[in-house]
Each structure stands twice: as C-alpha cells, then as structure tokens.
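Here's the structure, in structure tokens; my notes come after.
Here the complex is missing a single protein chain, while all its other protein chains stay put.
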Amino acid sequence: MKKTVLFGALTVAGLAAGMASAATLDDVKARGSLNCGVTTGLVGFASPDANGVWDGFDVGVCRAVAAAIFGDPTAVEFVPTTGKTRFTALASGEIDMLARNTTWTFSRDIDLKFEFTGVNYYDGQGFLVPKDLGVSSAKDLDGATVCIQTGTTTELNLADFFRSNNISYDPVPIETNAEGQQQYLAGACDVYTTDASGLASTRAAFENPGDHVLLPEIISKEPLGPLVRHGDNDWGDVVRWTLNALITAEELGVTSANVADLAAAPTDNPEVNRLLGTEGELGAMLGLEADWAKNAIAAGGNYGELFEKNIGENTPIGLARGLNAQWTEGGLIYSPPFR
Amino acid sequence: MSDTHAHSVAFVRTETLPELPPPASQAGIVKWMRENLFSSVPNGILTLAAIYVIYLIVTSAFPWIANGIWNADSLAECRTILDGTTGACFSVLTERWNQLLFGFSYPTEHYWRPSVAFVLLFAAAAPVMFFDLPRKLLIFTGIYPFLAYWLIWGGTIFTPLFALVGLVIGYLVYARFVKDSFAMGFFGGVIAALMTWFIGGYITEAIAPAEPFLEAVQSRNMGGFMLNMILGVVCVSLSLPIGIVLALGRQSDMPIIKWICVVFIEFIRGVPLITLLFVANVVLAYFLPPGTTFDLILRVIIMITMFSAAYIAEVIRGGLAALPKGQYEAADSLGLDYAQAMRLIILPQALKISIPGIVNVAVGLFKDTVLVSVISMFDLLGMIRGPILSSTDWNGVYWELFMAASVLFFVVCYGISQYSQWLERRLATDHR
Partner (left out) sequence: MTSITDPPQGSFRLSMLINDTRYRSYTFQFIALVVLIGFMAYLGMNLVSNLAAAGLNISFDFLGDPAGYDINQRPIEYDSQSSHLRASVVGIINTLIIAVLACITATIFGVVAGVLRLSNNWVVSKLMAIYVEIFRNVPVLIWIIIIFSIMTVSMPSPRAFRGDDPSSSMLFDTFAFTNRGVYTPKPIFDSGGWIVVAVFILSIIGIFAYRRYATKKLYATGQLLPTFWPSVAMFFVPAILVYYILGRPITLEYPSLQGFNFQGGIQLRGSLIALWFALAIYTGAFIAENVRAGIQAISKGQTEAAASLGLRPGRIMNLVILPQALRVIIPPLISQYLNITKNSSLAIAVGYMDVTATLGGITLNQTGRAIEAVLLLMLFYLTISLLISAVMNVYNNSVKLRER
C-alpha cells in the first residue's frame, strides 16, 4: 500500500546518487549544504537548544567550513552521532566531516583510514568527583565505581591508568553524556571520567557545580580535532585551512567585528590581505571564493572568539585557555602561515 | 373423619405468601462479596493482600499526581514551588510537548501537517479495519500514503503525484493483460510503473517550483512520537505484501524458492531487531553503491520492514496451513491456475484468519520502534533520554517523562489490541 513512498524516496535517492562524484567538495557544493557529524549533545561543544538550533565550539567549526564554502554559516545539516556511529557515518559518506571532540590517535588515522585536519582543542582525560568524597588524587580511587562513556579512548586510557598504578576499579559503561551525568549525580558511580573539557561542561550543567571537583591528574593526551575521510586531499585541505584561518585570524587580530572592514580594502599587513583574499589567489587554489576566510571568520568569529563564546571563562563551562592559548601566549595553538 | 377434615380446612392457607427476601448472606453485595472475594480463607487473604497493594499504589501515586506542577520553567523552579511536598513536575510536558511529539527539528509552524496526516490516517485505515463501511472509501486508503508523504515531508507535490500515477498506470496495464496471463500482466504492470516513475523523475526535476507549496522537511528532522508512528505505519504496511509473498514462497513446491524464503525468514526471526538496526546504522552503507547515501530513516525503514515481513510471513503461513485442504482442491477442480486460486480463493480466507495475528505483530513492531533510540535517532524515547534529560532545566525528571511515554504507547497499543479482540470475535465462525 505504502510501496510508493519508498519508491519515491528511492527515486530521489537514485537521482542524488547520480549526481554524486568522487570529490567531496563538489558533492557538498552540489548539495548546497554541508553534512557535519557532531555529538548527540555536549553543552558548549555541540548541543541543540530548545528550538533545535545547534550551537557550540565544534558546531562553530562546522559553521565556519560551511561559510567558507557557501558564504552561509547556516548551510549545515548537523548529524548527531554516538561513539559507535561516528566513524561509520564518516566512512560511508553520510557525513562530510566529523567535528565531535574526537581524539587523534594512530589507529584512527592509519587503521580506520581517517585524516585529522588539525587540532581545535588540546584535551586530556580527567576525573570528576563529589567534594564530600574527600578524594584529592586519582590514585586514591582504589575500588571506586567509575562511569565511562563506551567506545571512546577514555575507557582504554582508564584501563591503562588503573592497571599501571595497580589499583582496581569497577567500570560502569554508559552510552551518552546525559546518562553519565544522571548516574553520577545519583551516586551510582563515585567518579565520572571523560575529557577534562567534557567534565567541565558537564559540571556546568549541574544544579550545584561547586559541590564537585576535578582531580588534578590528567591521565592522557587528547588532541581533539575535526576529521575527514582518507583519500580526498582537496576536501581535507578545505577543512584544515578553514580551521587554520580561524587560528591565524586570532593571531593577527582579525575578529568577526572588524573582518568586514579589513576585507574591504587591502591593509598594511600582507598576511591579513592574503588571508582575507584581498591579495593573492589562496581561495581559488582551494577551489573556493576569494573571500572564503572572511566568511568563515564572520560566521562565528576567530578561534579565540569561538572559544570565549562557547566554552571560555565567562561561560558556565568556564574553561581557561591553558594549552589552547595561541603559541604567542604560551599555548599550543599554532597555524602554519598563509603564504 | 369429615369433622377432622372440616377442621383441617380451616388451616389451609388460601393465598401464597409473599416471597421473603433471601437471607442477607445470599443476596446483593454481601453475596457477591462472599462468592467473589471471600469464598475461602486463602481467597480472603488474597483479596486483602490485593486491596492492600492497591491501597499502597493509590496513596503513593495520588498526592504525587494531584500536587503536580504544570507551569514551571525548570525542575529547580518546580522544586521551589513544591517546597518539599510530594508532587509531580508535569511542566516538563507542557514546556516540551512539541519535542516529545514532533522531535526538536521539525519546523514549529508546520506542526499542523503531521497532525492532519495523523487524523487522516484514521479515515484511511477505517475501511480496512471495518468491513461494513462502503468499499468506495478504499480509494482514499489508496491515495493516503501519497498524501501523507506529501504532508509530512513536503516539497513538490509532483514526486508523490508521479509515484501515484505510476502505480495507477501499472495497475491499468496489469488489469489489461491479466486476462491473458498473470505473469504477463504482473511484469507488464511493473515495467509500466517503473517507466512512469523514471520519466516522472525527469519531469519533476524540470517543472518542480523552487518554492513548493509545502516547505520540504528533511527526514532527519523527524523525531519524537511522530517518528515512532511513521516507522510503525510505514513498516507494517510495507511488510504486509512482502510477508504474503514470503509466506506463499515458503509454501511453494519449488525447492529453490522455498529454500530462499525459509532462509530469509528464519534468519530474520533468529536475530534481535537491535542487530538489524546496527546493520542499518553501521553496515548497510558498505553494501550500497559508492556515493549513495540513504537517509538513516530510510535505512531503518528497510531493516524494520524486513524484520516485520518475516514475522508476518509466519503468521500468514499459519493462516494458509489452517485452511482445509478441500479449498485448494476445490480451486484446482474449478480449473483455476495458481495465481487465480491464490487471489480468489486461498488468500482472502487465509488473510482473514491471520488478521488477529497480523495485528499482534503490528503492535509488537510499533513497540519495537523505540529501539531506534539506541542508534541515536531522536524518537520519543530518544528525545527523553537525549535532549530533554540532558538539558540543564529538566535534568532529573524521570517519572513524569517516562510516564508520558508509557501512556502514549499504552493508548495506541491497547486500542489496537482491543480492536483485534473485537475482530477475532467477529470473525469467529465456529460456534463454540
């Protein structure tokens, strides 16, 4: 009876398939929107508000890429993914890029055949405990019940950490951050562990954030960044250099407020000119418009603005720049030159 | 003697006494209670225990519901209003009802579209469910899928229109040729329909207005209870014809066809739906031509349809097996060929017997649609566990949300199963 709904959809899908080609950038342009994989909800990084509009630090990267391609930061379809589905979604082409605080590891890069296009947040795995537990170090956690998100590097790090310190623990696997939060708040686990940024974001959503502390130990390196499929270097370059443009913009003092002025006419700084397309052909080399970087920056601001707006110290999440400060200020955030 | 006789006459009562009421223990509520509640000591204990259980449930649930807060903006505000007393925080329902029903990305101004489609569903289903209604109404049932598709997904009307036209043309061709041979009619119809769809695809491309009357909504924006309804209705209706074909195939004399059907049915019935959903989610993409991307919702529909088709096939097989052999022989003796015998004699009866079983499968399938929340789709349960419970405002509202979800499912499933029981009574032709 309903056969034709399916057939209709199949016809549409077939037409879409007919247009598909090998180059992701062409696909995206033809489709008119970017499919960007994000988390199912992590406040500050990517979460839908009450109206279903996605917002956050990772979302900002997606929007910047969309703006660089289309000049329109809203030309993004956000595809929520879990730890389980994110890699298949990317590998199968369901999404064009994944910006879901995903750790850059050897096996993901080499074995799973993905290309990390940079690091937008240097993170590390931490522990969140209630203050009244009276724990001051992760090494005191012998025998504790630990909530972890499955399918992430966190559970491997955790196993390694407890094993190397020769203490035991009781893992409680959970699927999403929301559940982890519920379990932790109800006291079903003593400790909640995930990336320190995620913990800060989770704690910010608590009723009494002050009752919970982050332990000083950071037990792993978690460089988080957007990633694309192996084998399409042109597309990888678009994502990589959009991110780099945001970083360089902060370094050069280009903000969403002054980008329009700076891009209106060539300035005294040649690198700003090259970045904003008033000099040279960088955009055309990427296969984009000349003002791609201007659009990307105008979308949500430069790297620093995105950080401050979504996860910075003035937000409920309240993360300090720390490692994620510009290299000129003692951090690790460093973009290759635009030249 | 006569004297005594005369004497005794005086003692004969001439009118009957009015009936006395039965003893108090044998009438009215007391009798009913004695018979139904306290017929024996263990029974009495059981009754008291049951009443105690009911008392416990009512006393704990009643104040909670009666004190419910309907107009707070967050759980914290709720708790402040309640100020320590027991009470539900139903305001999560009043604030997030739209997300529960439609998901969080369906455009708010278009909520009327799925609502209309939902109401029309009853009109479309009525002639199928109640045989007494005029058969003409079936035409609307035939149009409904296209109308519903257009209402819910929006976009140009030409896509569903050409799909419908293709089907009609296919049917006309089939009706023209079926008199000569079923196979010719069938394949002719299929080819004609495919041709129409193919050409229609191009025409749609050419004439579709840039601004369709109903704004197109992406599949991934479907969510909430609407998604459960879509999956349930679409998959059940799609799986019916497939199930019939599979059941016939399993009964067939042709070993290869029988073998294919048996393997398919037993394989699908042997694995949990969740693994099939994993297939839809993480594996199916590898089996499609490079570059094709199906919506997740479409992949899920394919897998759930396969799943329910296998179960429906088994129900129909039961119906086929329950038909007396005489029916098959009678069809043969009339000189009907296989297609005619099935279409005119066997299937109408077998399907009639199978309807209650099919309804049970449908109810089970509808309940199983919540499993899509495990693969990160935002159906009713996915909305509750994901966006709503993780939001700062409503973090910790379990009972109210899960109760709302349970009530929604209960109403639909209980309704359908009551219908099924009514139908069973109606179809019962043996007078037991």
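Order of writing sets the chain letters: A and B. Residues in each chain are counted from 1.
Heads up, the rule we're going with is that a contact is a pair of C-beta atoms (placed from the backbone, for glycine too) under 8 Å apart; a residue touches a chain by one contact, two chains touch by 3 or more.
It should be emphasised that the depicted structure is a prediction, and the values quoted were computed from it without experimental measurement.
Asks: Which displayed chains does the hidden chain touch?
Replies: A, B
Asks: May I ask which residue of A:33, A:145, A:256 or A:269 touches the chain that does not appear here?
Replies: A:145
Asks: Going by the contact rule already stated, which one of A:24, A:88 or A:220 would touch the omitted chain in the full complex?
Replies: Selected residue, touching the omitted chain: A:88.
Asks: For the full complex, which residue in A:26, A:72, A:175 or A:308 touches the chain that was left out?
Replies: A:175
Asks: Of the residues listed, A:100, A:229, A:274 or A:309, which one is in contact with the missing chain?
Replies: Checking each option in A:100, A:229, A:274 or A:309, the one touching the absent chain turns out to be A:229.
Asks: Which of these, B:30, B:54, B:190 or B:262, touches the one chain of the complex that we don't see?
Replies: B:54
Asks: Counting contacts across the full complex, list the positions on chain A that touch the omitted chain.
Replies: Listed in rising order, the touching residues are 83-84, 87-88, 91-92, 108, 111-113, 132-133, 141-145, 150-152, 155-156, 158-160, 162-163, 169-175, 182-183, 186-190, 229-231.
Asks: May I ask you to list the residues on chain B that touch the chain which is not drawn?
Replies: Residues touching the hidden chain, for chain B, are 32, 35-37, 39, 43, 46-47, 50-51, 53-54, 181, 183, 253-257, 260, 266-267, 269-275, 278-279, 282-283, 285-290, 332, 335, 337, 363, 367-368, 370-371, 373-374, 381, 385, 396, 398, 402, 405-406, 409-410, 413-414, 417.
Methods note: only the chains that are shown with their structure count from here on.
Asks: Return the distance between the CA-based centres of chain A and chain B, expressed in whole Å.
Replies: Here the centre of chain B sits 40 Å away from the centre of chain A.
Asks: Where on chain A does chain B make contact in their complex?
Replies: Residue list for chain A touching chain B: 1-9, 11-17, 20-22, 27, 40-41, 43, 47-48, 50-52, 77, 79-82, 84-85, 88, 91-94, 175-179, 181-182, 185, 205-207.
Asks: Can you list the chain B residues touching chain A in their complex?
Replies: 76, 99, 103-105, 108, 141-142, 145-146, 148-149, 159-160, 162-164, 166-167, 197-198, 200-201, 205, 218, 220-221, 233-234, 237-238, 240-241, 281-283, 285-286, 289-296, 298, 301, 374-376, 378, 385-387, 389-392, 395-396
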